[in-house]
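Of the protein chains in this complex, all but one are displayed in their positions.
This part shows chain A:
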Amino acid sequence: MRKSEATGIIGQLELRTPGVRALYMVLFLLMALLAVVCVFPFLWVMVSSLKDIKEFYRMPPTLIPQTFNIEKLGEAWNELRFMQYYSNTLIMTVGSVVFCLALNGLAGYFFSKLKPRGSVFLFTLIVWTMLLPNTVGMVPMFKNIIDFPILHLNLTNTYWPMWLMAGVNPVVILIFKSFFDNIPQSLLEAAKIDGATKLGIFVKVMLPLSVPVIATITIMTVNAVWMDFFWPFMVLKDQSQWTVIVAIYNMKALMPIDQQYITLTFAILPPVVLFLFFQRYIMQGYTFSGIKG
């Protein structure tokens, strides 16, 4: 047992027998093939968007491009006003992250540390909300957005609905709660003796101790906001408010195919870059949410 990590069903000794050895090779090849299937289609679209017009429309299409026309990207970027969509998406992302961390974090703190009587009931209600399929709420939710209760505001063409929705994510509440559960109560008691309020304890004690979970949730939220389609599509009707995903969907019928490839590249590249840089945090999200399983 040289490495404790790299062990599973196939033991080190078994690997030397020819049968198992062959099985292992087959597995390896299959996984390599799978990796190609997973990555190739998206990579191909991105790379193809670089081909010049002549090569792009050549039949049959080339698998590996022979021409690289970077200028085309810049032209499409300006012509289709992608700067606007990127900055819209950024605004939506920042707001969503703020609401997601603040509201879900406070809820996690409430359920993990404050736990007043009656909080268990509320917690059950929230978990149930997560489990119930939401097949009925689409229309009433839309109604609430175009005529916000009590205030009677029309929130279409604003980012408020998405920001607020980011603030009520039962999964994130669960992740926060289970992380806070591991923070010793004695730290809170000490702060209380020093005269800190409940909110003060949250800001000064809980949050600084929760940097890893906050990082993971931030990355997850950034990614989720970038991909979010349905509600932005329903809410952001005005072209000047579109996010990138809404834009590529709404414009797809109007564009020649080579521009579609370019816009798809614009939509795919940022999350992929995010993944390359923050892979660890995203993978960690699965460990944090592992409590579900």
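Methods note: a contact is a pair of C-beta atoms (placed from the backbone, for glycine too) under 8 Å apart; a residue touches a chain by one contact, two chains touch by 3 or more; residues count from 1.
The rule is simple: contacts and distances are computed from a predicted model.
Trainee: Would you kindly match the missing chain to its UniProt protein name, picking from "Aspartyl/glutamyl-tRNA(Asn/Gln) amidotransferase subunit B", "LuxR family transcriptional regulator", "Sugar ABC transporter permease" or "Oligopeptide transport ATP-binding protein OppD"?
Mentor: "Sugar ABC transporter permease"
Trainee: Using the document's definition of touch, tell me which of A:V47, A:L73, A:L90 or A:V168 contacts the absent chain.
Mentor: Of all options in A:V47, A:L73, A:L90 or A:V168, contact with the hidden chain holds for A:V168.
Trainee: Touching the left-out chain: which of A:M31, A:I53 or A:L187?
Mentor: Residue touching the absent chain, from the options given: A:M31.
Trainee: Provide the residue numbers of chain A that touch the chain removed from this figure.
Mentor: Given the touch definition above, chain A has residues 4, 6-11, 13-15, 20, 23-24, 27-28, 30-31, 34-35, 37-39, 41-42, 44-45, 59-61, 103-104, 106-107, 109-110, 114, 116-117, 119, 122, 125-126, 129, 132-144, 146, 148-149, 161, 164-165, 167-168, 197-199, 202, 223, 226-227, 229-230, 234, 245, 248-249, 252, 257, 260-261, 264, 267-268, 271-272, 274-275, 279, 282-283, 286-287, 290, 292-293 touching the missing chain.
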